[in-house]
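Omission of a single protein chain aside, the complex is shown with its protein chains in their original locations.
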Amino acid sequence: MASQVSSDPRVHDKPDTVASLSVEGLSIEFSRRRVWTPVVHDVSMRVMPGEIVGVIGESGSGKTLSSLAALRLLPKQARVASGRVRLGDVDILTQSESQMRNLRGNRMALIPQDAMQALNPTMRVGLQVAEPISLHSGQRLKSVAGVAAKLLETVGIARPEQQARAFPHQFSGGMQQRAMIAMGLALAPGLLIADEPTTALDVTVQAQVLNLLRDIRDTRGTSIMFITHDLGVVAELCDWVYVMRHGRIVEQGSVRRIFMDPQEEYTKMLLAATPSIHGPRRKGGV
Amino acid sequence: MSEGFDFYRWRPVIFGAVIVGAILICAIFAPLIAPYSPYDLDYMVMLQGPSATHWLGTDEIGRDILSRIIYGARISMQVAFIAAGIGLIFGTVIGVTAAYFGGITDMILMRFMELLFSFPAILLAVVLMASLGTSVLNAMIAIGIVFIPGFSRLARAATEVVLREQYVESARAIGMSHARILFREITPNIVAPLLVEAAIAFSYAILLESALSFLGLGAQPPEPTWGNMLNTGRGFMAQSAIMSIAPGMAIFLTVIGFNLIGDGLRDALDPHMKD
Partner (left out) sequence: MSQDLIRIRAVSKEFGATGWFKKPVGVKAVDGVTLAVKRGQTLGIVGESGSGKSTLLRMALRLIKPSSGTVEIDGQDIWTLQGAELKAFRRKVQPIFQNPASSFNPRQSIGQILVAPLEVHGIGDRDSRRAKVAALLERVGLPKDAIDRHPHQLSGGQKQRIAIARAVILQPEAVLADEPTSALDVSVQAQVLDLFDDIRRDLGLTAIFVSHNLAVIRQVSDQIAVMRHGSVVEYGEADQVFGDPQHEYTKTLIAAVPDHRKLMRAL
């Protein structure tokens, strides 16, 4: 049901619903040689409940910084200069560090690009997947480890009981990313922030992971903010799109509108530059 | 900008070079700089603290400590340069060769290095001195040989990293000779860690030389070296601390000087830090 509602682009503009994540006038500065230079300028975006929002941009567009600011996980050299970030009705930027720790995992989770790097190589996958539960409930890790198999099952890992006992290097790239998603889902947060989660994967595996994310949204109503440089992925997965460039949002709209009727030069250029396996070849050949 | 001299970039190197340069000048012009002869005894002024006549005081048989420090720089610096130089050059050649050619070459060279490594440094030096004969020059060579395994392992590890870079593969695909790949593509990219290691080897060489002197295998009394001054001073800690502190400070300053140069060069030569 959630999916039916959310795939309707008008949801994004619904005034009477509280957004899962709302970013208003966010500016971020970066320190280079002790001089603070603005890198993200007055960015506003929203992720509505049950909606998959794509943030697309090339390197240096500020898409990752903006998402990290939502988790209050900016690197040391970066700071929020102005703006508001609200998770549901919670003002993220005024929370204490311990309140933030409670929100991360519980209310929102990050799915990183490089799962291999994000997983601890010396710890069994099951224990890592269950770790957020132990951290937030104060229970001992061993006592919650049983949940891990169930979580791995929900992300489509076969023989979850056995695989929970495996170490990360025994997993393929796709399985590692599934494990990261399972970890993100451990506390059933309402919002997932996925930063290029499929960029390191082969296309066939990527297709499976994208399906998994769509399933999670459809069955659980989880909102997803999906950061990527890949127009194709956005087209397949997202309901609403923000196009970023040089730290600004240049265009936003429903996926249908952005791809069928792009307004900005930059969006048009991106569309034209992306090679395709359909339609005429971009150049040469014929 | 790439042109123009960037003082900030080179500041640590300049600092280090000033210190090391001052010590080198002391070593070279010792007879002109030292206020007294380093060998002259004066039983009237034994174990004195710093004073206007003897700036750093006198030792247990009344020799001027400042003069002995200045003369001591000669042997200590020679030992440091020659020993670290031997270690750096031979170690690098062996390590780079082992990594580049790999296979059986690598195995033989590195097993031999491990053999050297497995001896305690002092013991190895003692064994080498026993076969080479006792002299300051042989002490330097012995210490240099002690350094070779360390440098070779470092050079080998650094080379292995560089070998994985695509520019080495490109160089082979273009048809470059082994020699050109080794000298133009690999060596310039492994000097940074080796320089830092060399700075540490410099200081370690000074200390090793003192240990050898102590065992009667290095420079012999009354020849002043910082190492044997430190050793002698140990016995008089209670009566005159300056006897240990002065050579200790000399070694400390030298080590700092070399480390500043080593670390500084690594950063200053790092192409990624330019801008």
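Read from first to last, the chains carry the letters A and B; within each, the first residue is number 1.
Basically, contacts are C-beta pairs under 8 Å (C-beta built on N, C-alpha and C of every residue); 3 or more make two chains touch, one makes a residue touch a chain.
This structure is a prediction, so every number in the text was calculated from the model and none was measured.
Asks: Over the full complex, note down every shown chain the hidden chain is touching.
Replies: A, B
Asks: For the chain left off this view, which of A:I227, A:M244 or A:L270 is in contact with it?
Replies: Answer from the full complex: A:L270 touches the omitted chain.
Asks: From the listed residues B:S37, B:S170, B:Q220 or B:Q239, report the one that touches the chain absent from this view.
Replies: B:S170
Asks: Applying the definition given at the start, please give the residues of chain A touching the unseen chain.
Replies: 58-59, 173, 202-207, 210, 229-237, 255-256, 259-260, 269-279, 281-285
Asks: Contact with the hidden chain only, please: which chain B residues?
Replies: Output for chain B: 2, 103, 165-167, 169-177, 180, 184-185, 188-189, 271-272, 274-275.
By our rule, only the chains that are shown with their structure count from here on.
Asks: Report, in whole Å, the distance between the mean C-alpha point of chain A and the mean C-alpha point of chain B.
Replies: Using C-alpha averages as centres, the distance is 53 Å.
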